[in-house]
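We show some of the complex, not the whole, and keep each chain where it was.
Each chain carries a letter (A and B) given by its place in the written order, and its residues are counted from 1.
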């Protein structure tokens, strides 16, 4: 029987190893799997490469993971946010590496990683510093840059509802990077607001088919990251 | 030309059963058109196997009862099927993300020829009069983790289908992992085709006499 539901977030992140590449869903706080990230802090894996659009806010979630010195390198499109303090400080000290990628190229590289496409051409970043050192090629008179797929050992993803097969639906703009990150990881680890019985999600509206998901943990009342930041909470609490 | 009589071998049902026995609980499986489709009905009790059909369904169920067919719910062979609880529908690019991205565990395909190094030819005899049609076979062999072939050991005219080198146009090179035939089950290994199991009454020598491919006991 297929049952991808695990008991708690500690079980969910078990087996994440030092040096792993981890994709983390979310655009700002929307879709950020705060509880899974906190479990990864408790778990303690280090020297991680993290692929995520931002670098977290305040001292919780992704920012706390970085602050706990578990991240060697960030691959992202926008490492600043209104309340980002941790990443800028480490970056200026030279204590964390940054690979800056245009947001659409980041999304497409992740999608390619999940789809078995090793590389593709895109018009974004041509003639800019972000294309320096990258191969370019002309198609129909226009110049494109070659971008390579990104894959991860694990993805940490937040969704709205899940079933035991790992079928997922998301909530509004919290969907963002979740679906493509599930496809691009050896093991996609998902926190769901609600685990529902098999068959409760209409096959027509499944956003992430279960084949892309390794483990699901129910987190009924996930943290509202911006509230934690406003209260200046820090993880570990 | 050799004796193609295979009364002593397994019938198609038994071949499909052997494949079904080798599909573990929880596997994601794509079944090719024809004989491979039989496998889905033969999964041992207690195993949950999820069938993918490349035209956009994960969680394909059995053929519906007569009268309950929906022409918009079909499999890759364009036959009416059903969807199990936990199924999902998706478009073709997402479907081949599953295939090309190595998310499908096992694909079971038919064959015209299989070589001793696991090359597969199953889409064209290369005859100029034939209309070439490839479908999803090339994507499947390039992307699915394990490729099983299910096929008679010999053609209807008694010619070998297990060959040293394919003479028909390839579907993929070095892609086949295991071959289920009516006479034996063979594993593709770096040293040659390892005979995993012989059908009742079939000798290793008989198998070897009917192919130029290198067989290993």
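Please note the rule applied: a contact is a pair of C-beta atoms (placed from the backbone, for glycine too) under 8 Å apart; a residue touches a chain by one contact, two chains touch by 3 or more.
Because the structure is predicted, anything quoted here is derived from the model rather than measured.
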Q | Formula for the whole complex, using the labels of the chains displayed | A | A x2, B x2
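Here is the rule we go by: only the chains that are shown with their structure count from here on.
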**Q.** Cα-centroid distance, chain A relative to chain B, in whole angstrom
**A.** 36
Q) Which residues, counting only chain B, touch chain A once they are in their complex? A) 25-26, 28, 46, 48, 50, 52, 57-59, 83, 85-90, 93-94, 96-104, 142-143
Q | Complex interface listing, chain A residues touching chain B | A | 1-2, 111, 113-117, 163-165, 167, 183, 198-199, 203-204, 206, 209-212
